[in-house]
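I have a structure here, written as structure tokens, and I will follow up with some questions on it.
Shown here: the complex without one of its protein chains, the others still in place.
Letters A, B and C name the chains as they come in the text, with residue numbers starting at 1 for each one.
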Amino acid sequence: MGSKRKGILERLDAGEVVVGDGGYVMQLERRGYVKAGHWTPEAAVEHPEAVRQLHREFLRAGANVIQTFTFYCSEDKLEISGNVKGITGAQINEAACDMAREVANEGAALVAGGVSQTPCYVKSHSEPEVKAIFKKQMDNFMKKDIDFFIAEFFEHVEEAVWAVEVLKTSSKTIGVTLCISPHGDMDGVPPGECAVRLVKAGADIVGINCHLDPLTCVRTVKLMKAGLDKAGLKAHLMIQPLGFHTPECNLGGYVSLPEFPFALETRAMTRWDVQKYAREAYNVGIRYIGGCCGFEAYHIRAIAEELAAERGFLPPASEKHGLWGAALEMHSKPWVRARACREYWENLLPASGRPKCPSIATPADE
Amino acid sequence: MGSKRKGILERLDAGEVVVGDGGYVMQLERRGYVKAGHWTPEAAVEHPEAVRQLHREFLRAGANVIQTFTFYCSEDKLEISGNVKGITGAQINEAACDMAREVANEGAALVAGGVSQTPCYVKSHSEPEVKAIFKKQMDNFMKKDIDFFIAEFFEHVEEAVWAVEVLKTSSKTIGVTLCISPHGDMDGVPPGECAVRLVKAGADIVGINCHLDPLTCVRTVKLMKAGLDKAGLKAHLMIQPLGFHTPECNLGGYVSLPEFPFALETRAMTRWDVQKYAREAYNVGIRYIGGCCGFEAYHIRAIAEELAAERGFLPPASEKHGLWGAALEMHSKPWVRARACREYWENLLPASGRPKCPSIATPADE
Amino acid sequence: MGSKRKGILERLDAGEVVVGDGGYVMQLERRGYVKAGHWTPEAAVEHPEAVRQLHREFLRAGANVIQTFTFYCSEDKLEISGNVKGITGAQINEAACDMAREVANEGAALVAGGVSQTPCYVKSHSEPEVKAIFKKQMDNFMKKDIDFFIAEFFEHVEEAVWAVEVLKTSSKTIGVTLCISPHGDMDGVPPGECAVRLVKAGADIVGINCHLDPLTCVRTVKLMKAGLDKAGLKAHLMIQPLGFHTPECNLGGYVSLPEFPFALETRAMTRWDVQKYAREAYNVGIRYIGGCCGFEAYHIRAIAEELAAERGFLPPASEKHGLWGAALEMHSKPWVRARACREYWENLLPASGRPKCPSIATPADE
Partner (left out) sequence: MGSKRKGILERLDAGEVVVGDGGYVMQLERRGYVKAGHWTPEAAVEHPEAVRQLHREFLRAGANVIQTFTFYCSEDKLEISGNVKGITGAQINEAACDMAREVANEGAALVAGGVSQTPCYVKSHSEPEVKAIFKKQMDNFMKKDIDFFIAEFFEHVEEAVWAVEVLKTSSKTIGVTLCISPHGDMDGVPPGECAVRLVKAGADIVGINCHLDPLTCVRTVKLMKAGLDKAGLKAHLMIQPLGFHTPECNLGGYVSLPEFPFALETRAMTRWDVQKYAREAYNVGIRYIGGCCGFEAYHIRAIAEELAAERGFLPPASEKHGLWGAALEMHSKPWVRARACREYWENLLPASGRPKCPSIATPADE
């Protein structure tokens, strides 16, 4: 039971840094349990041991929140995708809640029930229809023991507002993140105004997830904060960016890059990139700091390590990691031993090993 | 029990393609269970569920062999490393064997007991001392139910020969791989001669693992084959290369690259790179085809998918993967749908997303 | 005598495209006649045959204007530089005028007397002192037969305004260009406002030269045009950008790039890059189109060739150049013959041949 733990708002109100978890669908795709293109979470029922292990890795890496593996788990999405036979959305949502709770309880973590954009929104633009979908998923979660909600991956702030309005009826705390660029949402609503609308709708925590790289997402959250400040509103800030470099920074994010989704390897963040990001996010005032697609356990550990001084402790997985490469001190090659220091890794410009490839691509939607 | 399964030699003699598994230490480092610099496998005892899950991913991806997670698990290495307290090498070796067997039995896979280079060799160059270490580790394995041995990651063919000579006394089949470049081993022995020495020592399967990228390793195995042909010797060929691009191709391999071991992300192979590699390896006559550091489950699946026609079947994990990106056909963006074809992925030159980084590095040992 | 030729305003008023010449100091530095760091034009006296030849190349490539080789030829600059012994500024200015006239008369070209920023401005900010310097240089020019003035390479619009105010007293036509980025001049005055101030001061033609790459400069001129439109002002537009790629696009321009001034080779524009630029400039409404540092004769020819249809003729040097590589049709290698077409060159992404180098640098003033 999570009931005796400090809740998410208690933590954030107290000024604590809350480390989020990493990305599930891309990592489980690589492990063989999720189908790219569909990206639906039936593995929660089909292969619970695989999902449970990934939850544990994030927990061990320092995550304070375990998100239920329920991405795209609305009835309309499952149906359109056509990938999941003989399993209902309710079954997945409920199994995912149980599993998240089980792992969260192995540490002091909280469980966040995850809700995401629906195909119905783009197709129908019908508020009652879209809200009914969110309501149904929320009802699944409310049968289980979750601590708060995260509504995420919205390209249109309007849909996110609808999600918040539905989830608000649960009286749970609500975090909400958009997958938009500094240019604004798909309807051209700038980040600052998006944040204002979400807070007015009842969100407790607002921010950005997915679609663009960490430093770009930090910039967008900064714009959200500026919008809230200007409107005299207050909310906690959260961020769960891509674990990939996307300097092209277009409206559509990494979905528009030629490498999506099967050749993103070259763009992956190193742990040192993540430390730089965690510091930047912290400096901007964001206190809920995690990752989305591309964030593996060691990236989450890098957040926890970068902010260890502020938080006063290291995560369990740091027992297997020397800070700034310290464990290389015992390597047999002298030039590798020389890398056991912060200066080396902070300044390294890693080579791609691909001399016939460019460094920047042309996004499909440019 | 593996006893009723076709053995490794039966399979290779019959001309079957045997798919190996991927890399353990680097992947488990990222998951939080192995310490870089040490790279020792105490997780087999400390966190068996994490190792078991990785075995399962490789099995599901199509691996026909599960290697025991016993890399660097010689007494001398564990002692020097100083990373493992209160656990003996025997405990790790035995736990690793049990776990590999458990997972192998969930499919039709074989278990290979893994032995690797010892620090003792470089320090002492004493044949009796080094052989005693191999003997001790072999004795651990022989208490358990393994199908054959893989002796791997040797920079000096002499040490590999000693390993083979010891393992030979078990009367098990022996595969042996060196981590050398086309230039030869660390003493300048060319690949062809290395292969000859290993086969004369009793190895049944010879080849290359780790240190350099797939196409470079294919070239080295080709040189081994040419050496055997010239000497009128016969052996099966195996390959388990890095999952990273290393065009610099120096003697010391990726250990000499500035990115080793904490910034290799940019160099990671895509699944399409792996398909190209699997085809090349097959064309050269290699029939035991797997991976080493950097090979994740989806890379192993890519081997199995590339050679599906030759083998007559797909691996279990292909139920979550459309061949050549076929599952993208149902994506909501038209430009992503257009990527649901072989031509797109085969010709893509993925951008690094890092315009301030070079494409090639200067190896430390150049 | 240029007196019977159509003047610069006549041409521009008639909607003609006027092709400017290319860069002198960088090219003559490479040829051995100008000293980098000083960049002063004493070669006009010391080695007139070298300057004359470069004038001729630009004329032959299609330039309609020959600028006097008088860059940095103010008394204060020559003195500070300390590079020129025993030659006065007046001698250089007068020799340069004679030589420009001589070559211009070999075609139907006009002569523009060139005036540029003074060190005095930054040091003293004294309007009388700076204006006295411009006055002195103008008096040199007025003894000779020039057609109009170009005041160029100003980082501060205020100094450019002063130059225009002085030159205005000559009753010659005045073109004036700033070397600023789209962000504005060094005092933060945006391009649009800069243009307004210059036209109000009496400039007939306004635009941008040097410091940034062609497409960036086109953007800046576009902003100048928008500023003029908004203010209800009219002026002709001109552009003479760098012949180097500077995607970093910082305030200080290429002077801040690590490659300045002795390693800019890799950034050089191809003739095809220039054709793209000429088209863009034309489409934006710019009619005086030339180049600055890095623009060699073949780049000027590329402007003239791109706009040949609009202008109705090709430059003399096109007798030695097949449009879009047409002359390659007679090459002995089939793959080179295949390049005798527009599609090939328009789509080529030229490799740097430098795999250890990055594609983008960090400007010194970032």
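We take it that contacts are C-beta pairs under 8 Å (C-beta built on N, C-alpha and C of every residue); 3 or more make two chains touch, one makes a residue touch a chain.
This structure is a prediction, so every number in the text was calculated from the model and none was measured.
From the set C:53, C:126, C:169 or C:283, the residue in touch with the chain omitted from the display is C:53, counting the whole complex.
If you put the hidden chain back, the residue from C:125, C:230 or C:356 that touches it is C:356.
Remark: the residues of subunit B touching the chain excluded from display are 349, 351, 355-356, 358-360.
Hidden from this view is one chain, which touches subunit A at 355-362. Take subunit C: the residues that touch the chain left off the picture are 29-38, 49-50, 53, 56-57, 60-61, 80-82, 119, 122, 213, 244-248, 252, 255-272, 296-298, 301, 316-317, 319-322, 325, 327-333, 335-336, 339-340, 345, 348-361, 364-365.
Throughout what follows, only the chains that are shown with their structure count from here on.
Chain geometry summary: the mean Cα position of subunit A and that of subunit C are 50 Å apart. With centres defined as mean CA coordinates, subunit C is found 60 Å away from subunit B. Residue numbers of subunit C whose C-beta contacts span two or more other chains: 355-356, 358-360.
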